[in-house]
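In this view, the complex is presented without one of its protein chains, the others remaining in place.
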Amino acid sequence: MLSEYLPVVIQLLIAIGFAAFVLIVTHILGPKRYDPIKHDTYECGVDYYGNAQRKFAIKFYIISVLFVLFDVEVIFLYPWAINLVDLGWQGFWGMFVFLGILTFAILFAWKKGALEWE
Amino acid sequence: MIKIAFIILSLISIFSALMVISRKNPVASVLWLVFHFFGIAGLYVLLGAHFLAAVQIIVYAGAIMVLFLFVVMMLNLNLVNNEKRGKIIGKSIGAVVSGLVLVLFTYSIRTTKWNELFFNQVTDQEWGTAVKLGSLLFSNWLVPFQIVGILLFAAVIGVVALMKRKITRKVENGIVITQEEDVA
Partner (left out) sequence: MNSTIDILDQVNANLPTIILLSFALLMLLIDLFLPKRNHLFRSLLAIGSLCIVYLVVKLLLQEKTVYTYFFSLDSFSYFFHILFITVLVFTFLLSGPYFERTKIKFPETSLLLFFSTAGAMIMISANDLIVMFLGLELMSICLYVLAGMLRKRVQSNEGALKYFLLGAFSSGFLLYGITLFYGITGSTNYSEVNQWISQTSNKLSLTFWIGAGLILIGFFFKFASVPFHFWSPDAYEGAPTPITAFFSATPKAAAFGTFIKILIVAFPLVVSDFELILKIIAIATMGIGNFVALQQKSVKRMLAYSSISHAGYLMVALVVKSNLGYSSILLYLIVYSVTNLGAFTIAYLVNRKNEGSYSYEDYNGLATKYPVLAMFMALFMISLAGIPPTGGFFVKYYIFYSALKADQLLLAILMALFSAISVYYYLKVIVHMYMKPLPDSYETIKSDTHVTMGLIFSSLIIIIIGVAPSFWLTLTNRSVSNILINP
């Protein structure tokens, strides 16, 4: 069972290795020319001001919380989908009710205007 | 082999957890936390909880960390000020208590005779896969599963009730005026 994870590990190692390799190689081979303008943050020719981490409006937060909630909902679809044939009608209606409840949820959020971008 | 994987993964988890609490930049902490979640997902795989590992990466490392970043940015925390951190007495009490808890847990886990307990009877190597979990969840646990749906519904209502403001726009003399109708 665990040996099935070998490709995952190999892929991770290759990804990390490639990133490290490219970084190191550019560091060694690339020419180094320093000047103050090059170290400046590039903002389309406009001088930058303030901090990069700015306050976000709360509307982003609503969307992302709703995303997490429906993400959790979707996660439950995976074990359901691969078992659908074995589960029969009971599993089908079970998921139907579950999704029905969450349809009410999305209906609620929609009608209350939580999905509108103001 | 499993032992080596366990050691590597737990080292990753512990190291990244230490990095999370020691970074001064909260955004860096959050990114280390993503790394930590990957280590934990690997530990879940070693325990045989394959579906849980996938959930850990998809929900936690994916969705919830985005939420964390939003919160960090919404609060506009930049660098944590060193002087404002807790006093040395508070810190040492915390350290002593958590050390005692660690000792207690280690002792209790070492003294429990786990091989006499039910884990020995689990012979099915695939009990943590999505197939096994799904067949249990949608047969025996079907009704408790619906409670999860209601729980998510309640959370949606809570989000909308707490965060939604009613904003009305009207145009006066060619200028758009936004009005925030805020209750309570």
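Lettered A and B in written order, each chain numbered from 1.
Please note the rule applied: a residue touches a chain if its C-beta (ideal position, glycine included) is under 8 Å from a C-beta of that chain, and two chains touch if they have at least 3 such contacts.
The structure presented is a predicted model; accordingly, all values stated were derived computationally and were not measured.
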Omitted-chain contact residue, chosen from B:A5, B:L43, B:V131 or B:V148: B:V148
Among B:S22, B:Q125 or B:N140, the residue in touch with the chain that has been omitted: B:N140
Residues from chain A at the interface with the omitted partner, ascending: 90, 104, 107-108, 111-112
Absent chain, residues of chain B that touch it: 104-105, 107-109, 111-113, 117-119, 121, 139-144, 147-148, 150-151, 153-155, 157-158, 160-162, 182-184
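Here is the rule we go by: only the chains that are shown with their structure count from here on.
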Inter-centroid spacing, chain B versus chain A (mean Cα positions, whole Å): 15
Chain B to chain A touching residues, read off their complex: 2, 5, 27, 45-46, 48, 50-51, 54-55, 58-59, 62-64, 66-67, 70-74, 76, 78, 125-126, 130-131, 133-135, 137-139, 142, 145-146, 148-150, 152-153, 155-157, 159-160, 163-164, 166-167, 169, 178
Residue numbers on chain A that touch chain B, as the complex places them: 1-2, 5, 51, 53-56, 58, 60-62, 64-69, 71-73, 75-76, 78-80, 82-83, 86-87, 90-91, 94-95, 97-98, 101-102, 104-106, 108-109, 112-114, 118
